[in-house]
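Report on one structure; see the data block that follows.
All protein chains but one are shown in place.
Just so it is clear, A and B label the chains in written order, and each chain counts residues from 1 on its own.
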Amino acid sequence: MLFLMAAGLTLVFGIMNLVNLAHGSLYMVGAYLATAAVTRTGSFLAAVVFALLGTLAIGMLMEVLALRTLYERDHLDQVLATFGLILFFNEAVAIVWGRAALFTAVPSALSGHIQVLPGIRYPAYRAVIIVVGLLVALLLYVVVTRTRLGMLIRAGASNRTMVGALGVNIRLLYTVVFGFGAALAALGGLMAGPIYTVLPGMGEEILIQVFVVIVIGGIGSIRGALAGAVVVGMVDTLGRAFLRPMLSTIIGPSAADNAGPALASMLIYILMAAVLYFRPQGLFPALRG
Amino acid sequence: MRSRARVLTLLAGLLALGLVPLVAALTQQPFYLDLFRRIMIFAIAAVSLDLILGFGGMVSFGHAAYLGIGAYAVAIPAFYGIHSGLVQWPLAMVLSGLAALAIGAVSLRTSGVSFIMITLAFAQMLYYLGISINAWGADDGMRLARRSQFGGVLDLTNGYVFYYVVFGLLLTLLWLGNRLVHARFGVVIRAARSNEPRMRAIGFSTFRYKLAAFGIAGAIGGLAGALLTNQTEYLTPSYMHWTRSGEIMVMVILGGIGTLYGPVLGAVAFLLLEDVLSAWTVHWQVVLGPLLVLVVLYARRGLWGLLPEARRADG
Partner (left out) sequence: MPTAEPLLAVRGLIKRFGGLVATDGIDLDVAEGETLAVIGPNGAGKTTLIGQLSGDLPPDAGSIRFAGVDVTALPAPARSQRGLARSFQITSIFREFTALDNVALAVQAHAGHSFRFWTPAFTERALREPARATLERVGLGARADVVAGTLAHGEQRQLEIAMALATRPRLLLLDEPVAGMGADESQRMVRLLRELRGQHTIVLVEHDMDVVWALADRIAVMVYGRVIACGTPEAIRANAEVRRAYLGEEVPA
């Protein structure tokens, strides 16, 4: 899941050099739209479609209205402006749906468990998320490296003015790329709905983690996003599972109860610090032209 | 570089701030005391951020973390019965300064977007730390047992005294800050923002200076945090939440980035706006968000920037 978000964000940043804090907001909007659709129609499929299209539309609108002028500006301006967007979306969502958390159920078709290995059962829904993530990774890889569109994207990343001079409509290209990113965020959001709570501000929770993923993996590279997401996910899960038992053997169970979860959540940040210290460009930095 | 208009505005503004307690007493509205004290505390935080953000070009999105550390440095000793401000406040500054040095040592190895994201992530890490420690209130926060005590010399429970303490600190900060940005150290920081490769080519090891600036800004942020928790007599980890950092950053930008005095204006504007808008609707952030976007897009230089600049002085 982290991968989906990370890929979208890194695309937008790597290609268009735009820091978009509001990416998390798109995730949130996706989740809300999906939830709303499910409660209205009872069909998960409809929810998927609605959420994707709706978020895409909102994302495009965002791009056209607010973000266009930001491409030229420095990162600070982008950070601030998109921060403003976050405030707006968080509040807008609260106005429409209230501040209480919304719950969606996992679609019944996917709510069981599947046998991954003999004896090990894994929640089907989460397995689906992983599969979707991998499919998207594959899709992105194919698009970016094999298609004309992908080539244009990569060229635009290296040299925007040149590509523009060659007659390609850069603005449209950017809007399309941004749309891609928004769709990925929406996908992440709508799938996240059933497992995480849907709240105003949920975008920011995951956004930080996504940043960590991107930094660890290397900014601007999809491969990095994948690697980073995997690494972070593993460290996080293993950390939570094993840290407390490990600690309790050293400092006693009650202290471990206290410090364990704290350290576990800090683990990925410590990891990030370590990566930054030893290899500031990340694990798989994108080669810029 | 300062024009008449700016100097006058500055003096008038500071004078006005100084007179607030008088107005509050006359109109029997202690609320003003609270409001403007709060504004000044955030002004201190904003000015400290401006040092690294405006002058040094280091976009630290984790500044609220230092306020949090400073706040805890007051609240935790108080919890254990240590109420002396002479212990708490220096402790606040030292701890947050050290944290800033530690975070800076790692973060300053990157630049640009990575730097922004890293500082954000570290701040959030501290936030999670704060939430998880049950002994100190976890995410419900903790109350401040008593305001910092200064051995009978200064009684912070007296709203007026407290006000002038904060006022004095703000003035001192502005004065010292002014000297700092024009001194060798400040010049290095500003020039590094302008053209870092050039700085290195002429022989400056810029890293150590930026790190020092980062530490100084963090320490002052810690002081602001100590003041803040005294103000509210309460403290939660949400003081360290990154949206808080964002708000402080907004104050700096709104007021005028890199101007030292602008952030004071920014804090005034932001908090007054917050006050006015939230009386109007609970959903005031819906207005604030787009407003911020507009300011960033079209009024980049902030309020201070709207005042006419002097023509460049000779010599």
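Going forward, a contact is a pair of C-beta atoms (placed from the backbone, for glycine too) under 8 Å apart; a residue touches a chain by one contact, two chains touch by 3 or more.
This is a predicted model, so every value here is computed, not measured.
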Legend entry - Chains on display which the left-out chain touches in the complete complex: B
Legend entry - Selected residue (touches chain absent from view) among B:Ser3, B:Thr157, B:Thr172 or B:Ser194: B:Ser194
Inset, instruction - Check each of B:Leu180, B:Ala267 or B:Val286 against the chain that is not shown and name the one that touches it. - result: B:Leu180
Legend entry - Options B:Trp89, B:Phe162 or B:Tyr209, residue touching the unrepresented chain: B:Tyr209
Legend entry - Residues of chain B (touch criterion as defined above) contacting the omitted chain: 176, 179-180, 182-188, 191, 194-195, 197-206, 209, 212, 312, 314-315
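In this text, only the chains that are shown with their structure count from here on.
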Inset, instruction - Compute the distance, rounded to whole Å, between the mean C-alpha positions of chain A and chain B. - result: 31
Legend entry - Sites on chain B touched by chain A in the complex: 53, 59, 61, 106-107, 109-110, 112-114, 116-118, 120-122, 124-125, 128-129, 131-135, 242-243, 246, 249-250, 253, 283-286, 288-293, 296-297, 300
Inset, instruction - Spell out the part of chain A that touches chain B in their complex, as residue ranges. - result: 13, 19, 66, 69-70, 75-77, 79-81, 83-92, 94-95, 204, 208, 211-212, 214-215, 219, 258-259, 261-262, 265-266, 269-270, 272-273, 276-277, 280
